[in-house]
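Note that one protein chain of the assembly has been removed; the remaining protein chains are unaltered in position.
Labels A and B are assigned to the chains in the order they are written; within every chain, residues are numbered from 1.
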Amino acid sequence: MSIELIKRRLSRRRFIQSTATGAALAGAGIGLAGPVRAEGEAIKIGFLAPLTGDVAAWGAPGLYGCQIWAERVNANGGVIIDGRRHPVEFVAFDNEYSAAKARTGAQKLIEDDGVKFIMMLGGDTMPPVVDISNRTGMLVSTLLPSDLTPETPLLIAPAEVHPIYNVTGVAWLGENKPDLKTAMICAQDDALGRPSVATYLAAFEAAGIDVIEEPLFFDISTTDFAPIMTRMMASDPDIICLDTAYTDYVHPLCEQAFLQGYKGQILSCTMDFYDQVVAKTSKEFMEGVIFQFPDFDDPKMNNPQINFQDPGGFYNEYNRRFPGEWGAVSWEYASIMDLWKAAAESANSAEPEAVLAAMKGTGTGAQCFGEARWWGKELFGIDNALVGNWPVVAIDDGVARIQEFRSIPAWWDRHKDLLIKHMEAMGEMYYQRI
Amino acid sequence: MLFALAVAAVLLALPHLAASAEQRELAVFLLINALLVCSYRLMTLTGEWSLAHVVMMGVGAYASALIAKRLGLPVPVALPLGAAVAGLVAYILSFPLLRMQGFYFLIGSFAAGEVIRLAWRLSELRPIFGGPKGIRSIPGWEDWQLFGYKIAWWSAANYYYLALGIVAASLFVLWRIERSRHGLVFHALHWQDKLAESVAVDARGYRTTALVAASAFAGLAGGLLAHYLGTISPNAFEVSRMVDVLVWVIVGGTATFYGPILGLVVLTLVNELVLRSLGVDQARPLFLGGILILAILFLPQGLESLVEKARARIWG
Partner (left out) sequence: MGEAAASLPVPYTSVFGPVPTVVSGFAGPFGVRSLELILQTFANAAYAASYLALVAVGLVLIFGVMGIVNFAHGELYMLGAYATFYFYSEQQMSFLVAVALGLVLVGAFGLLIERGLFRPLRDNPLGGLIASIGLLLCLQAAAALEFGTKKKPVVAPTQEILTLLPGVTLPWTRVYVILVAVGLLTALWIFLKRSKFGWALRACAQDPEAAALQGISMNQTARLAMFIGAGMAGVAGALTAPLVEPEPHMGHGIIVAAFIVIIVGGIGSLGGAVIAAVLYALVQTFVTTYWNGVMADIVGLLLMLIVLVVKPAGLFGVKDRA
């Protein structure tokens, strides 16, 4: 089915939708202005992510966050549509990070459960679901914007636009620690590691930092990181960049850097459970390590531009209920739900097309870390990623502290040619995918 | 005969008996996996257990997907070509692998399969295989126009019949191979390796035939999967998928043609419908492992032995 056809069907459906809503409102008469009335039917939201297996760490903690989100929202009256309070109910399906199970799960969630929105991790599991979403008009979200292509009009990446926000950490280093001149990068060889390497290469080039050698790729099954750190330190870099290495790699890499006597700057996309790394190395060693994911009880998370509802309370509740589980994905699915709820209430409908139209209507949206714009045409072929500010986090006396919120669009406007050049060299542009 | 007709009737009506979209999807994957386990059984008839069978399915999937996508050939042409490529790769691999036997063959086949799978992942070969993300937007079967009706193969209910046709035909061929002179020799090789060779049976040649035929049909199953899902990646053909196949085949039993299918169907239903509905996601592998251990301890001849006993009691 062609994209054109989908668009046409969408607009026709949306038309029917809006007239129906209009009629309902007219019939209700005073409904619009009156107080919120009786409980409406529960709105079901699909959660289609790996909950078991070795990718589970990217799904399960997010589902926990959603459960807390749902309880808090439902306790406060749920989602208000047509003057009725609709509680939100999550329907989870474990896709085991398999494309076949993702297809089965998407069909089940849409046809059997009647969900209005599906949240996914993305990656391997996304292509069959994109196909289903295009045919059924289902709105789907991903944490991996590399899933976006011009053929994915109903797929949005509203929480994190990995890996482009990594430029903020490098730009901050370039400004605040100008004596750092050389860098080495290592990364796991996979769908997350490679585009991230391209981003870091562009960011280093933009900041005038010299990447000494070809980035070092390691296999995802690696467990001994001593050889990799030995090799990186052999070039004697000022900055060691761990790219978007997973927690399972970040920890041993940091420990190896410590044990092998590294003295320079460490830069990483994530540093989940950094307290464990501090315990395994030392406070002094980890001082000043830069990464991109804050704790939500950070004082700067109370800044007025933050759109996440009660970040500190959410963080504490999460840690109380799931001790030791807080990580980069814990809040992301929940923050997507904040955006979805606002759009559904403004559209006065939970129907996917109406919600998407309300989300993208103004070209901007309330991303977790502030007002952001729908963007991505040049990088993904479609403006379905929400980018704005992103925090730069540094470890300060053993605790992660936000240094600043830095604008991704501002960097992009100045250096987009660099990023596109490196993405192309890495074969990661959307039109290079086979 | 009556029983066979009943099975055929159920198979034909299945998409309409299914209570949900989830079950219709499962029916399609069950068909594809049925071809996978039955082709695997052909290999095991010669007494050798391969750990590369799922990778061979992947070879067929990659080949068929690339032929359809890159060369623009229609899917009905790409599918058998993909199977042929899987057979050809198996033929090439047979030279090193069939020098080995028993455990050596098991691990040797694992290594060969892993090398192929890692090659798909390799960034140097990205322009061909797409690296860790694999291939997407694989063309599906062209929709049919029949008497003014449009049959969209994308939907599970329709694709089920397409897959049913292809899988049934393939199973018939597999069944004929087993009943042929070739098949009898396979059995002989399994039980009386040296004796068969002493009466001038070319053991290696027969094993090669079994490996190539089994791999080609696995490749066909892979093609059916690729053109249905529209995407494939190296992760989809991991050794843990091979473990699934082993479990299905062993729990079902390999003495009869239907044994592996029985194991596949029973375990898939238990895993996908019963365990999922219990909401015990984290504990699912625990149940599966437990079933496997109990089956091997208390039902070493597989589920098929129960059926055979029941049959003996009824007819005997």
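Simple rule for what comes next: a contact is a pair of C-beta atoms (placed from the backbone, for glycine too) under 8 Å apart; a residue touches a chain by one contact, two chains touch by 3 or more.
Everything quoted here is computed from the prediction, not taken from an experiment.
Of the candidate positions A:Gly264, A:Gly288 or A:Gly427, contact with the unshown chain belongs to A:Gly427. Residue in contact with the omitted chain (choice from B:Val10, B:Ile92, B:Leu125 or B:Ala169): B:Leu125. Among A:Pro252, A:Pro311, A:Pro352 or A:Pro391, only A:Pro252 touches the chain that is left out of the view.
Listed residues A:Leu63, A:Leu216 or A:Cys269: the one in touch with the omitted chain is A:Leu216.
The chain not shown here is touched by just one of B:Leu14, B:Ala112, B:Ile135 or B:Ala156, and that residue is B:Ala112.
Touching the omitted chain from subunit B are residues 49, 96, 99-104, 106-108, 110-112, 114-115, 118-119, 121-125, 127, 239, 243, 246-247, 250, 282-286, 288-293, 296-297, 300.
Against the chain not shown here, subunit A presents residues 52-54, 56-57, 60, 182, 189, 201, 211-219, 221-224, 226-228, 230-231, 234-236, 247-248, 251-252, 255, 258-261, 273, 276, 279-282, 324-325, 422, 425-427.
Criterion: only the chains that are shown with their structure count from here on.
Those residues of subunit B that touch subunit A in the complex are listed here as 20-22, 24-26, 29, 69, 121, 123, 126-127, 129-137, 154, 156, 225, 229-233, 235-236, 272, 276, 281-282, 284-285. Contact residues of subunit A toward subunit B in the complex are 51-52, 94, 97-100, 103-105, 107-108, 110-112, 123-124, 127-128, 131, 135, 146, 151, 189-191, 194, 217, 427, 433-434.
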